[in-house]
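One structure, pasted below without further comment.
With one protein chain withheld, the remaining protein chains of the complex are depicted in position.
Chain IDs A and B follow the sequence of writing; residue 1 opens each chain.
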Amino acid sequence: MSEILRYEHVDISYNGVKVIKDVSFTVSEGEILGIVGESGSGKSTLIKAAMGLLGDTGLVTRGDIWYKGKNLPDLSAGELRKLNGPELGMIFQYAGSSFCPIRTVGAQLYESMTEHFDMPREHFFARALDMLEKIGFENGQRILDSYPFELSGGMQQRVGIAAAMLLNPSVLLADEPTSALDVSVQKQVVEEMLLVRRSFGTSIVLVTHNIGVIGAMVDKVLVMKNGEMVEYGETQQVLNNPKEDYTRLLMSAVPKLKR
Amino acid sequence: MKEPTVRVQKIKKDTIKTRLIFFGALALALLLCSVFCEHLTPYDPYVQDLKNAKAPPSLEHLFGTDRYGRDMLSRVIVGSRTSIFSTLLLVGIVTALGTMVGVFCGWHGKWIDTVLMRISDMFLAFPGLVFAMAVAGVLGGGLQNAIIALVAISWPKYARIARSQTLAQKETPYLKAARLSGSGTWKIIFKHILPNIIGPILVTSMLDIGTMMMELAGLSFLGLGAKPPTAEWGSMMSDARSLLSSVPWVTLAPGFAIFISVMIFNLLGDTIRDYADPKSGGR
Partner (left out) sequence: MRSPYRITHAAFLTSPPGGYFIKIFLKKAKKYPPPGLPLWLGIAYNFTVRFGYLCKVGENNVRKYVIQRLIQLIPVLIGITFLSFAMMRMAGSDAITEMYGDKGAVAQEVIDAKRAELGLDKPFVQQYFSWLGGMLTGDMGKSYVSGRDVFKTFTSKLPATLLLTALSILMTIVISIPLGVLAAVRHDKLTDYLLRFLSFIGNSLPNFFVAMLLMELLAIKLGWLPVISNGTTVKSAIMPTLTLAIAMSAKYMRQVRATVLEELNKDYVTGAQARGVRSRVILWRSVLKSSMLTIITLLALSIGSLLGGTAIIESIFMWDGVGKLAVDAITMRDYPLIQSYVVWMAIIYVLVNLITDLLYHALDPRIRLGVSEG
């Protein structure tokens, strides 16, 4: 497996305050990397940096993020914009609020498609319906005609996955996609992400604080604390045999369920 | 392996404290000027000197003289008493009155709340200045009546803020605890509610100073506020209106005095708002 995304000694600062210190990792094709850590450890910042979503005040002050031979922090806004979507996709914690509330879902999906590809309307809608069906929506047309607030949290999350996958990115960055959901819906979303990897071969970077999700779907784990990486390795190895005290602490904080 | 790239980040400095001190000092200077205005004037602002009428600005008369030969600089300085001092008085009265009504409504609730709030609805239904003009017109001109008119149109806004804040406070656990432990109404209102709600109210009143100053000057300009010969910026401008092209300094001096004072108070109000609510980020 060849590597597709590589972070090298990345520092990130917000208005002069360093929040990420010297983080390096790689993601290979078709691999799922999990990033865990408590809230405020800088997990989300780390993946937002790849897509240039740090806002006006945030900057990758040191290090490089390599994607297919391009150094992402050095790209202009225009170049980065072209990568966002068809190359790098993102799912948010609250996917519903990543859509404008006063426009229909269909209109916004069509918009992001036409921003990258020339595609006739009918062609697009056929494809969108197909994708929604794959994700498990029976009545896709209704979803497309809805406003985001008309969908339930779980539906919004799955529409978020569909929205990202419509553009068929090589890497899917997921920012706590299951944290705001009920346990039963969490499972559904996890399964859909696994389905995405199976059917499209997409690499996934999954940011979460849910160790259970990590155990269920992730190949490699990166443990973060206060903006620094604590541990990085194969999932089974890290989970069964943590080297650092902090990782052990994080593991023991997970409530154990007996089957 | 290649060394990691280093990028320099521009850091936005937080200037809010400097701004606060700077505009605060300017506003304080204006206030002091309006309090001690009699002692600051180079000439008597009311003494006419017809020989020296309509003199252009010079070293002797920095802002020139008006058509009766009165020194404009002195008149503008004395005018600050009426303009700035009455505005602050006005804002103070409105804030106190509105807060009292609002806290009372929020605390008491029931029918008194409904009645008072419907009354404030009615006042809010009038376009502000139209109503103020009518009130001032009915009461007759004069600074006092202009202030009453502006109080009449401005209190509902404060009452609303105070009421909603009081209602929010009433729901907080600590206040419920205070009530259960048997503190008296007055003690609760003064020791627990007022200190907690006064912040947003004061910010609103700081932001209103500039507007009120202009409205008061506007009423005076229409002849519904201070009357000549009292030195008041609005009425001074109205008085010299016809002379604008021949003796521009007589209108420009009070005009710029209003402009600068309003600007200072607006900037101060804005800074205080940013300081109290950093999220509003320079809006």
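Simple rule for what comes next: contacts are C-beta pairs under 8 Å (C-beta built on N, C-alpha and C of every residue); 3 or more make two chains touch, one makes a residue touch a chain.
The structure displayed is predicted, hence computed values, not measured ones.
Undergrad: Among A:L53, A:L75 or A:L194, which one is in touch with the chain left out?
TA: The one listed residue touching the chain not shown is A:L53.
Undergrad: Which residue from A:S24, A:N71, A:Q108 or A:Q188 sits in contact with the chain not drawn here?
TA: Of all options in A:S24, A:N71, A:Q108 or A:Q188, contact with the hidden chain holds for A:Q108.
Undergrad: Which is it among B:A162, B:L175 or B:V262 that touches the chain not included here?
TA: B:V262
Undergrad: Suppose we count only contacts with the excluded chain; which residues of chain B make the list?
TA: Residue positions of chain B that touch the missing chain: 12, 118-119, 121-123, 125-139, 210, 214, 217-218, 221-224, 234, 237-238, 241, 244-245, 248, 251, 255, 258-260, 262-263, 266-267, 280-283.
Undergrad: For chain A, enumerate the residues touching the unshown chain of the complex.
TA: Within chain A, the residues touching the omitted chain are 51-53, 56, 77, 81-86, 89-90, 92, 94-95, 97-103, 108, 111-112, 115-116, 147, 149-150, 163-164, 167.
Please note the rule applied: only the chains that are shown with their structure count from here on.
Undergrad: Considering only the defined contacts, which chain B positions touch chain A in the complex?
TA: 2, 4-9, 11-12
Undergrad: For chain A, which residues are in contact with chain B within the complex?
TA: Touch list, chain A to chain B: 8-10, 13, 15-16, 57, 59-64, 71, 73-74.
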